[in-house]
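Notes to accompany the following structure.
Of the protein chains in this complex, all but one are displayed in their positions.
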Amino acid sequence: MSHAATPTLSQDQLRLPRSAVWRSLPWAAAAVGLLALVVHWLLGRGAGAARQAHFSYLVAMLYWLSIALGALFFVIVQFATKAGWSVVVRRLAEHAMITLPLLGLLFVPIVGGMHELFHWSHPEAMQHDALLASKAPYLNVPFFSARALLYFVTWTALAWLFYRRSVRQDLDGAPQATERLQRLSGPAIILFALTVTFAAFDWLMSLDPHWYSTMFGVYYFAGCVVAIFAFLALVGLLLRRARVLADVITVEHYHDLGKLLFGFTVFWTYIAFSQFMLIWYGNLPEETIWYARRLIGSWGQVTLVLALGHFVVPFFYLMTRATKRRGATLLPAALWLLTVHYLDLYWLVMPILHPEGARPCLLDLTAFLGVGGCFVALFGRQLRRHALVPMRDPRLAESLAFENY
Amino acid sequence: MSQQPTTTELSLNLDEPVDQRPPLLLGDNSFRGITEAVCRPVEWVPPRGWYIFFGVSLALLGVLVLSTAYLFYMGTGIWGLNNPVGWGWAIVNFVFWVGIGHAGTLISAILFLFRQRWRTSINRFAEAMTIFAVMCALLFPTIHVGRVWVIYWALPYPNQMGIWPNFRSPLLWDVFAVSIYGSVSLLFWYMGLLPDLATLRDRAKSQLRRVIYGIFALGWRGSHRHWQHYERAYLILAAISTPLVLSVHSIVSFDFAVSQLPGWHTTIFPPYFVAGAIFSGFAMVVTLMTIARTVFGLEHIVTRRHFENMAKVMLLTGSIVGYAYAMEFFIAWYSGNPFERFVFLNRAFGPYAWAYWIMVTCNVIVPQTFWFKRLRRSLLWLFIASILVNIGMWFERFVITVTSLHRDFLPSSWDYYSPTFWDICALVGSFGLFFTMFSLFVRFLPQVAMAEVKAIVPAAHVHHATLHPAAPHAGPGAPAAPGAAPAGSLATPASLPQEA
Partner (left out) sequence: MAEHAADPTWGVLAEFASPTALYRACEQLRDAGFTRWDAHSPFPVHGLDRAMGLRPSRLPWVVFGGGMLGAAGGLGLQWWTSTIAYPQVIAGKPHFSWPAFVPVTFELGVLAAALACVLGMLHFNRLPRLHHPIFRSTRFEGVSDDRFFISIEAADPRFDPSATPGWLTQLGATQVELLAE
């Protein structure tokens, strides 16, 4: 409810300063990423390592994808709700979501390596298993591949539409861009919800093809939203250390990011617990097997760590107002949640490959750095190319002057 | 006699310039104007329409009382329950009413946390609706037990039988969840009423009114030291109520989802039920508000913009409900489980297909009309659509409950369920309870949260640009330290705390 005048942001508030270490980020990240991918590929050619390489790669892909998808969701929702507070952080999310086409390219090895990952993709499996055979109209290689293409085409189209209009508005300041994106945001949410749901079914749920859960799409989505708020808080605070956007993204915005991070951590917990409790209570073997796999051997400990780390610790830590309003306390929380989000995805995927217990290995690291390096490289490149905030967004003034409760 | 907003004001309110926020109130938005507009329905002699409405509600309440008395006398056999459909209208009505209650908490709590200032025109009304809806909801578990005179056995207390309730049962979770939901909503509603009760106390012409409102206002005197704790309490209650409202309808959904019955046992039920509850709750707010704002002259406070926003919420939650239908359908097929697949085919094409298609039309198709701006802004369509939505949501609970039960695993047990006259009396009568409470509410309490509305009008803002003129610093007998920074001041955007 501010009555701020036209914002006066100086040039060095709008662009990365020359001396900033962030300027060299794209090159460094690209180098790390490509090197890691090469090492990953080489190690994966080793004896018996192919399956591990593919599984590690799947986890890494889904991790970085969750940040990009979370960013897409965030941007769409800000337009749908005509939000004012978030304008100063929106550009960071926009850079994260525009990595979706690149991630689509990086996804090709998954589709190509389907036979290493998905039990149902083996024709012999289909022949001997009546239950799997009944799913054949959906779980077959051509349809699966076509769907993957469809998801990435949709996400790219949405990300591109929102991105292009936003950066063009920097130049022409046309309010019509905001109006158009507001109108687009409704249908965009519907497309987002459906594609993300079925992507989660395809790439995560079908790893265990006998198992099913109507909640599963929502579960992956919840993880995406936690990831993006943690990412935005982390990136914003790291930029601030380099004196970038220091007076633009204020303590009020971090408070909001912290609140949303807290809220969606609780939401993730609610979804995760509901799914678990209902399956536990019904006690049907065809459903409980999925959780049983995650309680055998060291997986039981991983499950406990996940529950404590993804819920209990962040819940009590992020509860107080003061914690969310100080960078020194919010940054560790963001980093923590990004870490435990990786653990969540690892826990979703790996029990299929390693039923006896968690077996972290080098390939996990190379995959993570490989995909992540490419993600960060593109993010960093876009950060350099465009203004750091949507400098002529009609609601920028409101966002700069925003004060929290 | 309400102050009719002019055409310009109406269009100002609905205009969407992207660099401005449109005014939330039209007409006379001075503090005095708001007080007068909201207090008038409490202080006047009500129009004849109110008496008619109250009379009809009382008659329906009478239907409830009589049919419940007969139920206690004869037992639950007078209802249409059979084998295998052991759960019928009673639980459908229970879930229906609990769902309606959710809009109030969403508007009060969740929209508050999201800083949606437009909520202040409707939150008091919606919260009252929540409390009355929860009353109607709790009615059904209470009367359906058969031996209602020993219903206290459901509560955990030491007893001579040495037994304790079964905490693993979702039905007991319901007892806790719904009654706690009612209590917390009541607390939140009452706390919100305190400043407005003070207004009514201060304006009271008769001694009786002054005393009664005065007692309930607890001596509120607008002190800012009080407002500080009050605002904190409001924020905390909003933050607590948000997970509460999510949990309540999730726990209600657990009644079904913890079972092993196809069509009931599915993991998406909790958020699906919550979305459906918000959906039906908003529909009920729209239904009631379209009438109340005209009868009570509040059109300039509850404007078309408020209705448009409510329509958008209905579009969102209706779409979530549609998404859940699609997920259930897809996963039922994907599971390969023949019983799961059958349940969904039976719903669409079996003996209850008529109920299923009413549900789909009202819940999936009707809210999609809100994509169109003209329909979002048409009060007539909003009124009709909101009623259709509530019909659809009742049918959704009916379809879920009855279709899964009436044809489960063993075909020899299949049967058809029909309600009896007494089932219908209970449902109709519950509306009587709801509308009776509602009539009393609009008669004796302010329908709009005056203090909250006043806080969002332009006149309420402190204009910092005009502060600090040349004024004498030192108070008499006090060597002052001018401009000293007070302890515990909040950081303003201009002065950030130093970051490590």
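Just so it is clear, A and B label the chains in written order, and each chain counts residues from 1 on its own.
The criterion applied here is as follows: a contact is a pair of C-beta atoms (placed from the backbone, for glycine too) under 8 Å apart; a residue touches a chain by one contact, two chains touch by 3 or more.
Since the structure is predicted, the reported quantities are computational estimates derived from the model, not experimental observations.
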| item | value |
| --- | --- |
| Visible chains that the absent chain touches, using the contact criterion stated earlier | A, B |
| Sole residue of A:Phe276, A:Tyr342 or A:Phe402 that reaches the chain not shown, by the stated touch rule | A:Phe276 |
| Among B:His229, B:Lys373 or B:Arg443, the residue in touch with the chain that has been omitted | B:His229 |
| Residue, one of B:Trp87, B:Trp173, B:Phe256 or B:Phe395, that touches the chain absent here | B:Trp173 |
| From B:Arg221, B:Lys373 or B:Arg443, residue that would touch the chain that is not displayed | B:Arg221 |
| Residues of subunit A in contact with the chain not shown | 1, 273, 276-277, 280-281, 283, 319-321 |
| Residue ranges of subunit B at the interface with the undisplayed chain | 30-32, 35, 156, 162-168, 170, 172-173, 176-177, 180, 183-184, 187-188, 190-191, 195-196, 198-199, 201-203, 214-215, 218-233, 236-237, 240-241, 243-244, 247, 251, 254, 450-452, 454-455, 459-463, 466-469, 471-478, 480-484, 486-490 |
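Basically, only the chains that are shown with their structure count from here on.
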| item | value |
| --- | --- |
| CA centroid of subunit A to CA centroid of subunit B, Å | 33 |
| Complex contacts: residues of subunit B adjacent to subunit A | 16-19, 21, 113-115, 117, 231, 235, 242-243, 246-247, 250, 254, 257-260, 265-271, 315, 319, 323-324, 327-328, 331, 334-337, 371, 456, 461, 463, 491-493, 496-497, 499-500 |
| Subunit A residues touching subunit B - in the complex, by the definition given at the top | 1, 3, 81-82, 84-85, 131-132, 134-135, 138, 175, 178-179, 182, 186, 190, 193-194, 197, 201, 212-218, 237, 240-241, 246-247, 250-252, 259, 263, 266, 270-271, 274-275, 277-279, 281-284, 286, 325-328, 394-395, 400-403, 405 |
